[in-house]
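Of the protein chains in this complex, one is absent; all others appear in place.
Read from first to last, the chains carry the letters A, B, C and D; within each, the first residue is number 1.
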Amino acid sequence: MAAIPWGVMAILLPLAGAMACFLSPRRASPLGLITALGVVACAAGLGWQVAEQGAQRYAIGGWGAPLGIDLYADGLSLLMLMVTAVVGLGISVYSSGYFNREKAVNFWPLWMFLWSALNALFLSADIFNLYVTLELLGLAAVALVALAGGADALTGAMRYLLVSLLGSLAYLLGVALLYHSFGCLDIALLAERMEPSPAVMAAMGLMSAGLLLKTALFPLHFWLPPAHASAPAPVSALLSALVVKASFYILLRLWLDVFPVTAAGLGQLLGLLGAAAVLWGGLQALRQTRLKMLIAYSTVAQLGYLFLAFPLGSNVAWQGALYLLLSHALAKAAMFMAAGNILCFGGHDRIADLDRVAQRLPLSLAAFGLAGVSIMGLPPSGGFIAKWLLLEAAMRSGQWWWVIILILGGLLAAAYVFKVIGYAFTQAVMTHEARAVPATMEWAALVLALVAILLGLVAPWPLALMEIGLPFGGEAAG
Amino acid sequence: MGAFYHDPGIRAVNDVLSVILLLSVPGLPLLLAFPALRSRLSWPCHIALLPAVVLLAVPEVVSIEVPWLLLGTGLGIDAASRWLLAMSVVLWAAAATLLHAPTGQPADDCLTTCFLLTLVGSLGAILATDQVGFFAFSTLMGYGFYGLLVAGGDEAPRRAGRVYLGILILADLALFEALLIAAETIEDLGFEAVRHAVARSPSPGLYLSMVLVGYALKAGVWPLHFWLPLAFRSARPAVALLLGGVPIAIGLLGMVRWAPVGEINFPDIGLIIQGLGLAAMLYAVLAGLERAQLKLLPAYAAILATGLFAIALGTGLADPAAWNRYGDLAHVFIVSLGFGLAGLATAIRWLEARYHCPAMLARQADGSNPWFERWPGAVVRWAARMGFDTLPRLRASWLAEVGRLRQVRAWKRMLDGSERFLQRWTFAITLFLLLGMVVVAFVGASSWIG
Amino acid sequence: MKKTMNPKSMTESGKIRTPFRLLLMVLLSALAAGLGYAVSTLSSQSPGSGEWVAANLETSGVSNPVTAVLLNFRSYDTLLEMGVLLVALLGVWSLGGIPEQRESSPGPVLDTLSRLLVPVLILVAGYLLWVGAHAPGGAFQAGSVLGAAGVLLLLAGWRLDARFAGLPLRITLTTGLGVFVVVGAVLMLVGRRLLEYPPSFAGALILLIEAAATLSIGMTLAALFLGSRPEAGPDR
Amino acid sequence: MNWDGWLPLLIVLSSLSVGLVIFFLPEERVATRTTLNLTGAVLKLVLVGVIIWGVVHRHHYETRLPLLPGLDLVLRADAESVLFVTLSSGLWLVTTVYAIGYLEGSPHRSRFFGFFSLCVAATVGVALAGNLITFLLFYELLTLATYPLIVHRGTDAAHQAGRAYLTYTIAGGALLLVGTVWLYGIAGSLEFSYRGFVAELADGHRAALIAIFALLIAGLAVKAALVPFHSWLPQAMVAPAPVSALLHAVAVVKAGAFGIVRVVYDVYGIEFAAGLGVTLPLATVAAVTIIYGSMRALFQDDLKRRLAFSTVSQVSYIVLGIALTGPIATIGGLVHLVHQGVMKITLFFCAGNLAETLGIHKVSEMNGVGRRMPWTMAAFTIGAFGMIGAPPLAGFISKWYLGLGALDAGQGWVIFILAGSSLLNAGYFLPILYAAWFKAPPDTWPAERSFGRRETAWALLAPPVVTALLTLALGLLASAPFSPLQWARSITTLEYAP
Partner (left out) sequence: MSHVFLYALVGTGLFTLGLYALIVHTHLLRKILAINVMGSGVFLVLVALAARARGAAPDPVPHAMVITGIVVAVSATALALALMVRVRAETGRAELSEERPE
């Protein structure tokens, strides 16, 4: 075990930051930024550690698995942590310009809690601890959505809260069944002791359904667009980029490690729902008249891609799904930020009137466009690499119908992204006074979008990191 | 990757002078064709002829290979082409003088350029020693001549020009095909080599017919003569002077040089061609008498002469030995035809300037286009209908169908409705999915346990 | 875009048709049956980690196994859970002013009762905190009782003095989580793992954490009941 | 990696970096922008010169960066890529000069030139791509970089054109992607190599290989504007003239055609492809496109639209040359890749000059324009005759080899296609020339701008004249060393070596 437990620090630091922000509301913004930098450093440290020494296990309280709670960092959790760090830093920088003082007081502690919850979730190796982090995450996220105020945001937040609680409870019931079946909560131990039984199957159904609800997989996505679209821009960004991914991450962990099911039926069912999400989200996104709604439905579609890996089940497919997750996190954060800039500048986000705004915010539009490239899955971008891997997996497994879905989804994405981009080239007169957008907000969006593009050029490194600890069980898996 | 090392750049030339000379015969007029380069010169068209004159003065047979030009071509002069060149120089000089006479109009820049380009084409074609070069120059000559016909003229020359242009394109197509067939047969595209090779190839018929049709079109041989009367009727004096010596002569020269006459024995085709030639002569006489226009006389004379030439050619095809014996006369014939037609044209101009001839006005006034002008128009109109109307209309109707589909609000409503349904039955759907999961899991489990 | 409130859909959403209810019942019964079946097939021999807990109870610093699990073996859960409480409060506060309910003046009975009960409740809370080390009880129970006392006070119309409503209140609210984090961090600084108590200090540390947590939980619950950020004096 | 290993990447970066810098230049820094543009273009040309020299001297230029496990981003200079890279970087220089003149004083120039440079960077990437995934990467980048140029004017028509362009190209890209992935799944490699790399897979994968071929070609055909994927191209002519030049000659259409070259020769190998029986359908499609494009061009009154349909027709010559199995036709196809670019860019430059100087957009407005703008129209005339295939211009050489190749391959019917197309070409170009030179000019032009003594701005006039002279030179000097024809011949020897 290495000298410095970077992973633990990545959890404690934002917690401490949250309390500091809470205690000193006037300095919330600088305190938050400092914490963000610290967390990024922790993630980098953990990355270095994992890359050097392989997967890490950390027994909290020194008790070890059956009794205590373990933290576990392998390639999968490391990448999640890192993408959270990058997006989180971007969101922090963006938020320092976005919120007025009054809102900032509430935003920063909640955001720090949320970040802490995310890090804790990605590092946890204990299914009950996962439940706690999930709740921490969910409550913080709901509170952040409600921060926007107004009927839309509050209704969205309410629905989101109910959905989140329902999902958590289903998950918790599953946890109960698993614990009473095997007497342990640690993922690795569960995997060892796993034996199929009706209780396990019920737990699997309950936990999957609960997590799917939280991940907003079609047809359980209904809560996502209103919540994500009505939240403040940085919150939309972190919800779409990170929060929905958290529950997917748990699902992935359970699926890969705990449930030793090769049952093709459930995989195909998930794949089918994913495919439906891709198409439905794309179609709905295309139909939207408001930019943030469009982006939110785009998230629904992109989440669908993640589930295409389940029926494929091969190493390459998992890698593709995870890569999509990473690049989508970056790209979608950038998109929501760009939309936030537009909203902030022009006072509205009606797509049809974007031509009044778009040309006056070239950086934001560029960010939107670059992020769009990744969303569409065009090269060179992280989205492309992900799509390539998924396509390859589909081709290799002979399940060519997923190829069609992937391609159709890409086309739909192109349609809705360019529906927006097109307005960048006409210049209409401004009808009202515009508000200046701070440069930090524009650059934060652009830099995140650029990182999403960059992911397409440096793929071997993240893919190599992903393999640490063999989260996908090596080449033969599936 | 090394193919081009072996290609010689410019191969050693024994006589640098002949290279310069031969190249400058088409080269100088080509340069002068650029208005900017001749703007200071007072007699550009005459100056352009100087290299040709010098070349005529050189007594020996010279020829060069220019491997880097086009697909590797050659220029040269021998006894036969010397006569042609001499004829051309004389005619061109005369025409240049005529052209220069009414100078003073700045708009004639275009005309001068066309004149010089045609000059390049005709001299180059005479000097060319292989088919590609000949084809290139004769094409240039053709389009240049079209410019000469049309430039600065009114409706009548334009119509002549249009018809000539159509002929020209068709002829070039035919000749291009012939050229391809030749190139397919043999690598070296020198005239002699091609004639030999084609004659020995299994089916020289296609090549022969392409060559004959192509050059017959260019030379205005009956029944492919339609542009000739139009051109003679409307051309300005300088151009009328050139008609015999340039397009017709080059056309006939092409036939002589390209067709494997004297190498193959095609009595049937020969007979047909002879018949055509005879018919041409008959037609020329009849039509010339019937139309009775002074200005058209050279045209019918040309048809008559080319008919005669066709008879000779047919004889050559039917009886190679005869052609080999008397074939050289063809060049003499061409030269004299050029001079003769030029003389005739000049004479008629001169006569016309003296005596007014009302007959031609009456003929022109009836306005009915001959059939050969009508049907190309019809073809174009038909094609227009095909391309312009049918296809877009098909597309339009298809688009309308799609548009109707798009208009149907049902799609929109369906999308809206389902989304609202999903929102409304929020938790019920969750239940369904939960059940689905559990059931699938159970099924999976039972099959797995069992 | 105009926003229309369709009255028809409102009435529809208010009432759910009977066939649907029936269908729902059938489906839910199926679900209940399935879950029940799953539960009933569990082996009656518990494979739980009870014996592990029992084996390590001595070194945990407390003798009540539940407290040992909560504050030692799985103290990390509890740490995060303190965070959950605080987040909920932050969320409630960030919602802004909740429209004040009609102020009903507390009757004399309530007033008297609260004066009587609050000290008792505080005492009970202290007891529960103390007893948690070896018998049922502990920080949450104590905190809840404390919270109840706070609620009672609030019902009786008592409001926190503006002087304490700012930083002092916030410090109290964060004490539980703060002490937890500080203890964990200090333990890490001295070379142990996160929340790896030295066996000799375990009892004391747990008590310290529990005390802080009790205070925070109580305050948080009361604050949650109040619903909005108390009017504070000017912040430092 | 030594210097040789970085050169291909440098060529791509020479315009990519310029583009990125230009994006951030303020609109009014005209001089800086112009300098940057020209520096980039000249630098690229110099680097290309180095590469040509090196390739002739058998240097191996290859940049290899890891992209995915087992798949590299490969930029390599081989004979084909040098042909295309020379074309695009040469024409880019000319087009840049032209664009600087054309857009003088118009808004959003930084954006325009930024994307302009990106577009060329992508094209050069397409040219230098050493495997299919690198090709795909730059091919899609090209799509993205071109879209802003097409909608640059921001009018409704421009948006519509942009939408059409995207609809086609993104769908095409998707097909290409599927084909590529499938191929990778079967072959496990995507490296281009002379005579292809899939031949050994023939057993058991025959049907799949045919399907992949269809997917790849369909994806590429969109950019190459083969019927029925062509209709974006005429719509895209609403873009500014330099963009049209870029679309039709330098980059987009060429990228599609070049891709087909790559797929047929370096993925499948021409002999194997012929053995699969996929080349004849391709040739048929190309033939149909040739005729159909010309037919449509015949009836367009909008000059640029007519030119666009002409491109549809002409680019298919390249495809036809590729699809006719045989070395001579290959020479024709490859050489037409260059020749068509030079000729068509001339025509578009001229059309742009007419629009910019006199406000002429329609053929019917061109009466007597030769008097007013003799240099421009002279260049146009040369380009048009080149397109018709009149000797001794560049188009003649292409047509010559195509025809000969068809005969050589025993596909006599192609001759008739070529003849018909020439006829139609003449049908739609010659009336323009006739009107321009021989009809009387109108009293006033639609929107005349005065440029003093010259007929138009220097930067607008020089490019078409240069490319027109190039058209002439490519025909006249076709057999000279280093000519595209010679280069195509040497490629052919590589692809057909026993």
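A few points about this structure:
We take it that contacts are C-beta pairs under 8 Å (C-beta built on N, C-alpha and C of every residue); 3 or more make two chains touch, one makes a residue touch a chain.
Remember, predicted model here, so these are calculated numbers, not experimental data.
Note that the undisplayed chain, when the full complex is considered, contacts A, B, C. Only one of A:35, A:215, A:230 or A:359 touches the absent chain when the whole complex is considered: A:230. Panel shows subunit A; residues 128, 131-132, 135, 138-139, 142-143, 146, 150-152, 154-155, 157-159, 161-162, 165-166, 169, 172-173, 175-177, 179-180, 183, 185, 225-226, 229-230, 289-290, 293 of it touch the chain omitted from the view.
Touching residues on subunit C toward the chain that is not drawn are 1-6, 9, 13-14, 16, 21, 24-25, 28-29, 31-32, 35-36, 39-40, 42, 44-46, 48-50, 53-54, 65-66, 68-70, 74, 77-78, 81, 84-85, 87-89, 91-92, 95-96, 98-99, 138, 140, 217, 221, 224-225, 227. The chain not shown here touches subunit B at positions 419-420, 423-428, 431.
Heads up, the rule we're going with is that only the chains that are shown with their structure count from here on.
With steps allowed only between chains in touch, the distance from subunit C over to subunit D comes to 2. Any chain that touches subunit B and also touches subunit C is listed here: A.
Chain centres here are Cα averages; for subunit B and subunit D they lie 28 Å apart.
With each centre defined as the average position of its C-alpha atoms, the distance from subunit A to subunit D rounds to 42 Å.
Multi-chain contact residues, meaning those touching two or more other chains, occur in subunit A at positions 197-198, 201-202, 206. Touching of two or more other chains is recorded for no residue of subunit D. The touching residues of subunit C, counted against subunit A in their complex, run 1, 34-35, 37-39, 41-42, 46-49, 52-53, 56, 72-77, 80-81, 83-84, 86-88, 90-96, 167, 170-171, 173-174, 177-178, 181, 184-185, 188, 192-197, 235. For subunit A in complex with subunit C, the touching residues are 5, 8, 12, 15-16, 18-19, 22-23, 25-26, 58-63, 66-69, 106-107, 109-110, 113, 116-117, 120, 128-129, 132-133, 135-136, 139-140, 142-143, 146-147, 149, 173, 177, 179-184, 197-199, 201-203, 206, 289, 350.
Across the complex, subunit D meets subunit B through its residues 55-56, 58, 79, 295-296, 298-299, 370-371, 374, 385, 388-392, 396-397, 399-400, 403-404, 407-408, 415, 418-419, 422-423, 426-427, 430, 434, 437-438, 475-482, 486-487, 489-490, 493-494.
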